[in-house]
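This structure is in structure tokens; I'll ask about it shortly.
Missing here is one protein chain; the remaining ones are kept as they sit in the complex.
And then chain A:
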Amino acid sequence: MKMEMTDLYARLTGIFQDAFDDDTLVLTPELTAQDVDGWDSIAHIRLALTVEKAFGIKFSAGEVGKLKNVGEFASLIQSKV
């Protein structure tokens, strides 16, 4: 059974807030790396590794590098849980 997107966003928000040390960070589908201070390529990899562990999923080659925004990230996660 697919995880509800609202539940997924709630968990993902906690991961992002921890990663960027910002309890006020609110995730929207349109949010991009340009909108979040510190979301560079290294932070992106750390996010992906954290998400893999948190959701018990595995990303395949190239998937995380193609993501354009949080909405695509959430959809990718939802397709795997």
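Please note the rule applied: a contact is a pair of C-beta atoms (placed from the backbone, for glycine too) under 8 Å apart; a residue touches a chain by one contact, two chains touch by 3 or more; residues count from 1.
In this text, contacts and distances are computed from a predicted model.
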{"item": "\"Branched-chain amino acid ABC transporter substrate-binding protein\", \"VOC family protein\", \"NADH-quinone oxidoreductase subunit K\" or \"Phosphoribosylformylglycinamidine synthase subunit PurS\" - which is the UniProt name of the missing chain", "value": "\"VOC family protein\""}
{"item": "Residue among A:Thr6, A:Thr24 or A:Ser60 that touches the chain left out of view", "value": "A:Ser60"}
{"item": "Hidden partner chain, touching residue among A:Thr6, A:Thr24 or A:Ser41", "value": "A:Ser41"}
{"item": "Residues from chain A at the interface with the omitted partner, ascending", "value": "33, 40-42, 45, 48-49, 52-53, 59-62, 64-65"}
